[in-house]
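First the structure, which I've put down as structure tokens, then a few questions once you've had a look.
What you see is the complex with one protein chain gone and the rest in place.
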Amino acid sequence: MTATTRAKTNYLVTVLGGLFSLLAGMLITLRNLFRRPVTEQYPKSKPALSKNFRSAIALVRFEETQTHDCVACMQCVQICPSFCIAIEGDKPEGLKRKRATEFHVDYALCSVCGLCIDVCPTNTLKYSRVYDQVAYRRDAFVYDLLTEFRDAEVAYLEKARQEAAAKEAAKQAAAAARANKDTAPAAANASKELEND
Amino acid sequence: MPTRAKAGAVSERQHSKLGDAPLPETYHLNMGPQHPSMHGVLRLVLHLDGERILDVDPVIGYAHRAHEKMAEHRNYLMFLPNTSRVDYLSGMIYNLAYCQAVEKMLEIEVPERAEYIRVICSELNRISSHLLWFGTFLLDIGGITPFLYAFDDREQILEILDRVTGSRLTYCYGRFGGLTEDVDTTFLDQTRAFVKRLRERLPEYHALVTGNVIFRGRCEGVGVIDQHVALAYGVTGPCLRAAGIAFDVRRAEPYGIYDRFEFDIPTEQSGDALARYKVRVAEIEQSLRIIEQAVAQIPDGPIMPDKPKKRFKPAAGELYFAVESARGQFGIYIVSDGSEIPFRIKLRTPSFSNLAAMPAVLPQTTIADTIAIVGSIDVVIPEIDR
Partner (left out) sequence: MFNQLFGNIWLVTLASGAVIMGFLTVNALFLVWLERKLSARFQRRLGPTEVGFAGTLQTLADAVKLLGKQLITPRNADKPLYHLAPVIVFMPVVVGVSLFPIDRQLMFVDLNVGLVLVFAFAGIGFIGIFMAGWGSNNKYALLGAMRAVAQNIAYEIPLILSALSVTLLARSMKLSAIVEAQSTLPYLLFQPLGAAIYLIGAVAETNRAPFDIPEAESELVAGFHSEYSGMRFAVFFLAEYSNMAIVSMVATTLFLGGYHGPWLPGYVWFFIKVYGLISLMMWFRWTFPRLRFDQLMSFAWTVLVPLSLANLMGTAVVLKVFRR
């Protein structure tokens, strides 16, 4: 083979190879033309949220108390890298621990790192499953987490107050009984039973 | 018209800013920060003669969020969500890298199972990053369809990772000593299925793109970063390996449990855009190999230490820790003054060095080549600006 014919064959190979590569590409797109589209028609078909989906935090509702268990320890406020949690709490009448009276999360700032959930000592924080929040104003993303617990919280505190009051009454009764120990030993026994409860 | 005179004066000033007297028949073109293919907010000030580039000046800083400064005002844990936002395309790798750096500093032992999960998730993240790069690179040189095919595959990864980490892009999955969530058998099955699926799809990509004569014409011999330039500018990652230097942090300074897996370091000799393309596609295959091995070997056990520490207070000192991100060597330099708050965290991000080589590569190419070259080095601007 002379040099020129070799060059010609190379040229031909290049041109035909190029043409073939174009046809191969077109074959791929043609094949995909007849495949099923993979589009998820979002507002019509809602996506299934994943198992561990992370969104704004929410408070856990516990079975036995029917309310949250935020004790306003402020650990989540301190660890939050986005400084988006604001909690206020006080010690309600009849409870030994503090309770949250205000719990605001600014989801617009939140970076869903989950550090607050990690540090929570009472495990009362969880991820909510909100995924389609839109608003015209930033402050619409400031969530008041206690809203859904208002009634339950009132009931819980009332119950706690009553229990504490009952306990207090029993205590006073016992104290009174102790004072009258000599005269009425039977009453002292009764108050002992109450304390053991 | 007065306005025209004013416009002329502006260009005069720009000429004199470059030092020399205004060159006739040349002009400046401001490409970016808002431009369809500047990958976010990169700005290139091009000095052009017709379509030929005489000089280029990359301007960065439009996505500066002061991540490093933020680190100096919060404790070690609180810097976690920042890491995945430095490079949002390989957030998992960055997040876990930071965890590993702090663990090294505090000498925390990581459970076996967590190490394996970290490898699987990192490699999945690397593949998703490379797939996105594949799509956007093709988009840069005008091929729109491959972009959507790549995103279809990438979606599978995002779903797998979403299921375990709860996020699709900016993961905050790592914790010092382990991870937030354990994986289940479904995750492993999904990962296996994905490896199989992508292996079947890659030949399709090759037929559609790699072999395409137009694609090869656009990439072959374009934007050659040779070994000399690469080393001089500190180019790492696929760009360095495309220049023929088989440097990969996973092999050079193995971290985590990467020394347990078999994988090759794909290299090319020519250093052009096509070589970078080939290296990345080959890396996808290697990542699939690593995932396959990790999924097969993953042991049972805890994912956090038995007694995780609550407070992280490294002794005064400093530490440099590097991993191989999808774009190259990502290094974390931590200086501790013994308190709970880092004294300084410096992030060595690969795209910064890779982009820095551009003024050495771009002159004498055309506008179209500029797009192809900047696309081929795979810059992530927020990662450069930090």
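The first chain written gets the first letter, and so on, giving A and B; residue counts start at 1 in each chain.
Just so it is clear, a contact is a pair of C-beta atoms (placed from the backbone, for glycine too) under 8 Å apart; a residue touches a chain by one contact, two chains touch by 3 or more.
Only a predicted model underlies this, so the values are computations on that prediction, with no experimental measurement involved.
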{"item": "Partners of the unshown chain among those that are drawn", "value": "A, B"}
{"item": "Residue of A:9, A:29 or A:180 touching the missing chain in the full complex", "value": "A:29"}
{"item": "Touching residue (missing chain; options B:145, B:270 or B:293)", "value": "B:145"}
{"item": "Contact set of subunit A toward the excluded chain (per top definition)", "value": "22, 25-26, 28-30, 32-33, 35-39, 41"}
{"item": "Interface residues of subunit B (partner: the chain not displayed)", "value": "3-4, 7, 27, 29, 35-37, 51, 138-145, 148-149, 152, 208-209, 212, 214-215, 217-218, 366-369, 371"}
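Following the convention adopted for this analysis, only the chains that are shown with their structure count from here on.
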{"item": "Whole-Å separation of chain centres (CA-atom averages), subunit A against subunit B", "value": "31"}
{"item": "Sites on subunit B touched by subunit A in the complex", "value": "74, 77-82, 85, 145, 149, 152, 155, 159, 162-167, 170, 172, 175, 180-181, 204, 207-209, 211-214"}
{"item": "Complex interface listing, subunit A residues touching subunit B", "value": "17-19, 21-22, 24-25, 27-29, 32, 38, 50-54, 79-82, 111-115, 118, 127"}
